[in-house]
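A protein chain is absent from this complex, but the other protein chains hold their places.
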Amino acid sequence: MNLGDTKYRLSEFWSEFRKERSGLVGLAILVLSLLVVIFEPAILPWKEVNSKWRSIDYWQDNSASAPPAWTNAFTKLKAPVTVRLDDGKKEEASLDGGVKLVTYTFDYHYTADKAPLDVIFHITGHGDIPILVSIGRPDGTTLDLGQRFEQGLAGQDIRISVDNDGRESAFTFIKNYESEGALEQYSGKSLRTNDILFNTAREGMAREFKPLKGDYKLIVKAMLLDPENSKVEEPHVVVTGSVSGILGTDDSKRDLFSGLVAGLKWALLIGLLTSAISVLIGVMYGIISAYFGGTVDSVMQFIYQIVNSIPVLPVLIVISAIFKPSIYMLIAVMVLFFWTGSVMTVRSMALQIKEETYIEAAKALGAKKSRIIFKHMVPILIPYSFASMALSVPSAIVYESSVSLLGLGDATIVTWGQILHDAMQGAAILKGIWWWILPPGLLIAVMGMTFAFLGFSMDKILHPKLKTR
Amino acid sequence: MDSLLKVENLQMHYFTSKGAVRAIDDINFELMPGETIGLVGESGCGKTSLGTSILRMPTPPGRYVGGRILVDGVDVIPLPEREVRKNVRWQKISMVFQGAMNCLTPVYTIGRQMMETLNEHSDLSRSDAESLITEYLGYVGLPPEIVQRYPHELSGGMKQRAVIATALFLKPEIVILDEPTTALDVIVQAQIINLLKKLKKQFSLSFMFITHDLALEAEISDRICVMYAGKIVELGTNAQIYGTQGPAHPYTERLLAATPRLFKKVEQLQFIPGTPPDLIDPPKGCRFSPRCDKAFDKCFQEEPPLIEIEPGHMSACWLHRRG
Partner (left out) sequence: MTDTILSIKNLKKYFEPHQNFAQSITGGGQKKPIKAVDDISFDIRRGEIFGLIGESGSGKTTTGKLVMKLIEPTSGQMFFDGEDVTHLGKEKLKEYRRKVQMIFQDPYASMNPRFKIRDVLEEPLIIHKVKGSIEERTKMIVQALEEVKLIPPDEFMGRWPHMLSGGQRQRVATARTLILNPMMLVADEPVSMIDLSTRAEILHMMKEVQKELGLSYLYITHDLSTARYFTDRIAVMYLGRIVEIGRADDIIDNPLHPYTQALIEAVPEPASGKLDIVKELPIYGEIPSPANIPQGCRFHTRCPYATEACKREPEPELSLDSAEHYHACRRAYEVQAEKKRAG
């Protein structure tokens, strides 16, 4: 088979495949998924999701169980969206005594009807640095929210949460407007810092939140006491809203969209690798069993029937529970059971091909067994195996998910099954956190459907080919 | 005498992605009661297409393009399918399909498969149907036990007999036989031909006998209709085609010369070089002209009409006009 051949056959296949609507839908989704995998770094809102999915620190700025940002479109009171501000305006000033003052100012345009849950300042420092954060409100007032003096920094991240650190100054601020009595009444009700900071300054602001919409300035000041040996880098501010991202967060504050995108490649890998290897084994097994016949066939069919009658899932669960396997181990175990899927069909097709006159003609010409198998039988059965490959992808994905759902998956990666497992653990259904359950569930279903569509269409096109030749 | 079947200007094309294949292109003929008409020609000349078209079941993507098929004076082409199934197919015209004996389902008994055909086309009670099947098996020379046999237990000849019996169940007037003996051995072939001759008399049937073998047609057909590339090129009586005078059309002549004869030792058998034309884009003029050794200028320009060259003998060749 040369290149021209393959091209001709592919174009022939494509011209028929084009007529299969479901196949085209499947192909479109598959291409889309591949694009997502390729451009994953660009698409991920949380770049390090792959390595830090289970890190508490990485997700701590998010709000827990936040619905997706777009849910705002359906609610009357708009909730603030979690945003990360990176483009701070930098100002440098020299003070007396060789001290340098670095000021970063971040603009935050506030339009929601509820106050953000928190405003968190981040800065990475080297050396001894006093840091001061403040907020400038649209009404002109500027509040100092707190200060820190960090010594001996060597590139650590300094995190200042306004909710905690700004509590005092917020109360100082509110005292200008509220009477002592009123304050006493409300402070007991754990008045939140941000409810004050984003409130319209007036009497009664402790009682009722009335958003002061407009442009806020979030300022962080760092004093470099010894400018030669100290510096600050990567300042950014996270305004933690009560809604977050494209698909919200789970109760560990993890961004679900990032998790699902990161899980896609594993779903594809599990599905394709498992089915490719197992179908390849199955095709060879079927051909050899059919071609040699007799005792070889009987023994091979016996082994096949034993393997085929072992239920996969229980074995998978036991193995996972004992070994806590890696994803590759899981794939290997699945292959161990999945190869039986195509054996019977391939065997019966090979039995048919074996009786074809051109096989006899090849024998009469003196062809060896290996030549007959690899030159005459395999090329005819390979296209069929594509179809059966596509059909076994969904079950591989679902099995992995099932194992993960039981908490037995590979703990070093993110898979859709694991996200679902966490959702079950977190009682997402009871709490009504639908954005935690529906997307991974749907994705598993869609991915399975995609390959099923592809498989059925290919099956339809490639299978009758053999009969009519 | 009125004709049983009259085909007028019939056109049936296969609409493929590459264009319309003109498998049946303007065919006219009549079938008289008790007559056998033989359809001969190379493979791909439209013999089988004509057969299925007359049964009003052209193989997809085939569609009627023009003409009429009159069965007892009624055009069957515009009839609804239900009507055709109820009154025409199997009731008036039945067919023994090419290779039908190899298309019997291996998992059902012969009797069950015959019963299925009966149920599809009639509403006889079970016991009536069973006795009918036994009766007809007798006519084709098969013992009644055969109904309990599976196809693989029967020889080719027996299967073909069963298929023929199935075609006769509902007392059709016309039976279309498409290569009924092609896959059979000579002796079995001769036995089947004898059977057909007997059945024809017994039930006063009319046959349309389709084959590529001119020698076989000589045994059974009253009139021979030679087809080439979707058209009739010659139509004449058995005596006119096989008589001493020989056929009129060069195609028939060469086809006959290519038929090997057992008792005539020849050094060199004749053959027709080339292959039948592509019916999507048939050659200009006479369709046989590219393969004809007698072709002259006019043959490549204009299509010859089918003309009567002697009573009951039609031929489509410019040579007849040339004198």
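Remarks
Per-chain residue numbering starts at 1, and chain names A and B are given in the order in which the chains are listed.
Definition applied: a contact is a pair of C-beta atoms (placed from the backbone, for glycine too) under 8 Å apart; a residue touches a chain by one contact, two chains touch by 3 or more.
From a predicted model like this one, the values you see are computed outputs, not experimental measurements.
Residue-level contact of subunit B with the missing chain is found at 42-43, 155-158, 185-191, 193-194, 197-198, 212-222, 238-239, 241-243, 254-256, 258-263, 265-266, 268-273, 275.
Even with one chain removed from view, subunit A keeps its contact list with that chain: residues 1, 5, 356-358, 360-368, 371, 376, 379-380, 469.
The rule is short, and it goes like this: only the chains that are shown with their structure count from here on.
Measuring from the averaged C-alpha position of subunit A to that of subunit B gives a distance of 67 Å.
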